[in-house]
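Excluded from the complex is one protein chain; the other protein chains are retained at their positions.
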Amino acid sequence: MIGSLLDLIRRALRHPSGRTGGLLLAVLAVGALLGPLVLPHPADMPDVVAGATPPSAGHPFGTDQLNRDILSRIATGGRISLAVATLAMTLSLTLGCLVGLVAGYAGGWVDAILMRVVDAALAIPRLFVILLLLVVWERIPLAALIVVLGATGWFATSRLVRGEVLRLRHHGFVLAAQGLGAGPARTITRHLLPNAAGPLLVAATLGVGDVILLEAGLSFLGLGIQPPVPSWGGMVLDARPLIVTAPWTAIFPGAAIVATVLAVNLMGDALQAALDPRSA
Amino acid sequence: MSPAPLLEVTDLVKQFPGRGWRRARGTVHAVNGVSFALAPGETLGVVGESGSGKSTLGRLVVRLLEADAGGIRFAGVDLRALDRRGLRSLRRRMQMVFQDPYGSLNPRMRVGEIVREGLEIHRLGTGPERVTTVARLFEEVGLDPELVRTYPHQLSGGQRQRVGIARALAVDPGFLVCDEPVSALDVSVQAQVLNLLTKLQQTRALTYLFIAHDLAVVRQLAHRIAVMYFGRIVEIGPTDAIIGTPHHPYTRALLSAVPVPDPDRRTARIVLSGDPPRPTAPPPGCPFFSRCFHPKKDVRCTTELPLLRPVGASHAACHYAEVPVSVPPPPPPA
Partner (left out) sequence: MEKQARLLEIRGLTIRFPAGGKGRTDSTPVRGVDLHLNRGEVLALVGESGSGKSLTGLSLLGLVPHPGRLDPGSSIRLEGVELTALRGEALRQIRGRRIGMVFQDPLASLTPVLTIGTQLREALTAHRSLTRSEAHRRGEALLGEVGLPDPAAGYQAYPHELSGGMRQRALIALGLAGEPDLLIADEPTSALDVTVQAQILETLDRLRADRGMAVLLITHDLGVVAGRADRVAVMYAGQIVEQRDTRALFREPAHPYTRALLRAIPRLDRLGEGLVPIPGMVPSPGEWWTGCRFSPRCGEALPRCANEEPPAVALGDDHLSRCWLAAKSKT
């Protein structure tokens, strides 16, 4: 299964959107991982007196209102944002897969009940639920935030997985496996899941973009990730009073958000195209 | 004294609920009371057109589908009564080769893994032993063992079908259900696979239930042929008898309709008129009545379902099977 996923990624990288997205993602990921280690200025040493300074040789992205290097903050913030997004997405994926596989394979009333739950959950706006939760729970720890984001995002995935399972259940190779004596566990893990993995990967990639936007929005509203932990949304929030006098304090974090979501969407597009068996 | 049959099917029935919103749509009797026996080492060809129930029959016999009524005895064991564990161990002895060489192999598995899976499920041999077994199987079906690491989409239709056969043989079954194994293949490749199946039957003493819609194909392998129409067997007998002296009008029509690659063909074509009954509304009498051209057909045919009875060297389900049907003389050559 890993082999076929790698193969899919390889094919996606052949598309121009895949290459662009992949490159962008790679830059962002490397920047987020290594940046805080190699960049000269720390992300967090407030100097109220100095204030915001425009981009210069020493500070390529300038400094914010507390004279903290914006580039470093973006790198550190990137770590947080990307980690939150990836972890939340993984949680969503796992939950969605589990429910989808069980519903699709078992069928009958199990399927019916599970899908009605999913239907009900999909009817409630995600942002609403999250906002409600975060307003009540003001100082939410990071781990809890990830769980909240992940637990509210698995519904569509479960539908997707269920659809794939239903589609594949009657294919010859599934019947053949059962004819050989394969039980449900083997059928699901070796035959159904790997063939559903393609669309799953696409959904997952696009889902990461969703979570990043969601998290940035929450931070911008003052919920979600709290200072002093840097986050891109939080940086934009802090930049609000300075937007006219020191626009770079808002532009760079904003650009980082855009770049990440763009990269992720491009990658998702390319994966989608690569899934189509007619592409090279 | 003939050997005990390997497979005995009695009055097998399988229904599918009708499609559509209302129950009033009716159920489809895909298999409607089928009985036959298979001796070890024999090939029984099952022919029929779409809707005849032949594919459903194949799946019922290996319990990939659950029958609604009737009995299946495999090597003396009541197949329908087996629990999951018993069924699992019995599965080793009966395998299926599927029609579609594209859909019947998991596109995400290498073909070597596909063939090996049966060995893994039944815990046959150690790791290295399995590798050798797979290589031997590849050679046996005429595939280069180097292909073990390829994916199905890299192989041709004929090669994929061979992989399917190797997969079925991996657990060393004595009985194989071949469901249209060559229908999706090119003509020049069909012969390769058919010859392979013939060879395997001899080298491994296999018993085949060979399902196909093409009588010419079935004839190559089958010792006996069963002709299905509308969920029932309408004629069954030795191959030569079925092909040479068919008794049921449908068998005649079927034989006549098979295109023969000979422009000077002498026998006349019987072209059926009329439509088969709707699958959800089986008539009380003979299901072939609406298209039957037998001169003796009458009211009895619409009220009384004909059962299989001995006629000549075969068994035919027709009230008037003994009455010879005079086929119109062939048209004079142009």
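When the chains are written out, they are named A and B in that same order, and each has its own residue count from 1.
Just so we're on the same page, a residue touches a chain if its C-beta (ideal position, glycine included) is under 8 Å from a C-beta of that chain, and two chains touch if they have at least 3 such contacts.
Quantities reported herein were computed from a predicted structural model and do not represent experimental measurements.
Though it is not drawn, the left-out chain touches B in the full complex. Only one of the listed residues, B:Leu7, B:Ile121 or B:Leu254, touches the absent chain: B:Leu254. Check B:Leu79, B:Ile121 or B:Val189 against the missing chain and you find that the one touching it is B:Val189. Across B:Ala30, B:Val163 or B:Leu215, the single residue that touches the chain missing here is B:Leu215.
Interface residues of chain B with the unshown chain, by the touch rule above, are 49-50, 156, 158-159, 186-192, 194-195, 213-217, 219-220, 243, 253-265, 269, 271-273, 275.
Note that only the chains that are shown with their structure count from here on.
Chain centres here are Cα averages; for chain A and chain B they lie 51 Å apart. Of all residues in chain A, only 1, 4, 171-173, 175-183, 186, 190-191, 194-195, 197, 277 touch chain B in the complex they form. Of all residues in chain B, those touching chain A in their complex are 59, 62, 64, 88-89, 91-92, 95-96, 98-100, 103-109, 114, 117-118, 121-122, 153, 164, 167, 171.
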